[in-house]
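A single structure is presented below for examination.
Moving on, here comes chain A:
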Amino acid sequence: MLLSKTKTAIESIFPLEIKEADYARVGYHLEVILDAEKVVSLAKVMMAQGFYLEDVTAIDLNPDMEVIYHYAHTEGCCRVTGRAYTPRHAPEVPTIAGIYSGANWHERETHDFFGITFKDHPYLVPLLLPEDADFHPLVKEDGKVKQLKDIKRAEVKEQAGAPAAGEGKPAPAGGEKGEKA
Partner candidate 1 sequence: MSYFGEIYTGAVSLIAGLGVTGKALFQPTVTVQYPWETIDITPTFRGHIELVTDEETGNFKCICCGLCQLNCPSHCISIKSSKPEGAKKKALDSYMLNFTTCSLCGTCVEGCPADAIKFSDDYNLAGFSREEFYFDLVKRAREEK
Partner candidate 2 sequence: MKIERNLEEHSLYLNMGPQHPSTHGVLRVILKLDGEYIEEAEPVLGYIHRMHEKMGENRTYAQYLPNMGRVDYLSALSYNQCYVGAVERLTGIAPPPRAEYIRVITTELNRLSSHLLWFGAYVLDLGGFTPFLYSFDDREHILDLLESITGSRLTYCYFRFGGVSKDITDDFITGTRAFIKRLRMHLPMYETLVTKNVIFINRVKEVGIITPEAARRYGVTGPALRGSGIKYDVRKNEPYSIYPEVDFDIPVQDGCDALSRYIVRMLEMEQSMRIIEQALDKLPEGPVMAPKVPKKVKPPKGDCYFAVETARGDFGIYIVSDGTETAYRIKLRTPGFSNLSIFAEISRGTLLQDAISTMGSLDLVIPEIDR
């Protein structure tokens, strides 16, 4: 009920980029893959639907860093994961601190760890690291950073015809970006 309502609401704005995840295996219901510009509109939809923001975080990937937004609902059980991609050499996404006040700290933390700039953030200074820190601890060394296809679970759901083919095939949408590297 909650799930379908949320799905419809998100679909009204992002018709193509939403997919249902296998909750039992990944722990969230919906996965929304966004352009970096659209994180604000997702936040607006989620706010209107009564979700709260669990966290904002990132994964260091090559060539695009993945910025992750976890939303959950206080009535019932519905978790939504938003993913946005931004170039690794100059990562930048708009802030959602104007909608979710709690995002302020989460974004500062992500900035600390990954060096991602949140456009229009009211106060983007180190939160957990010392004030003069000039390093981003969770950015991986060049040799260790992986591509998106190296961390994505192979798609075995639904494609009944070709379950084995999932292994080599990158995940849709986001996966293609990894291929370009």
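Candidate selection criterion: all candidates are chains of the complex that A comes from, given by their letters.
The rule is short, and it goes like this: a contact is a pair of C-beta atoms (placed from the backbone, for glycine too) under 8 Å apart; a residue touches a chain by one contact, two chains touch by 3 or more; residues count from 1.
What you see is a predicted model; the values in this text were computed from it and never measured.
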Subject >> Candidate from 1 or 2 that touches chain A, complex-wide >> reply: 2
Subject >> Sites on chain A touched by candidate 2 in the complex >> reply: 24-28, 50, 52-55, 57, 59-60, 68, 70, 72, 74-77, 79, 81, 100-102, 104-106, 109, 113, 122-123, 125-130, 137-138, 140, 146, 150-154
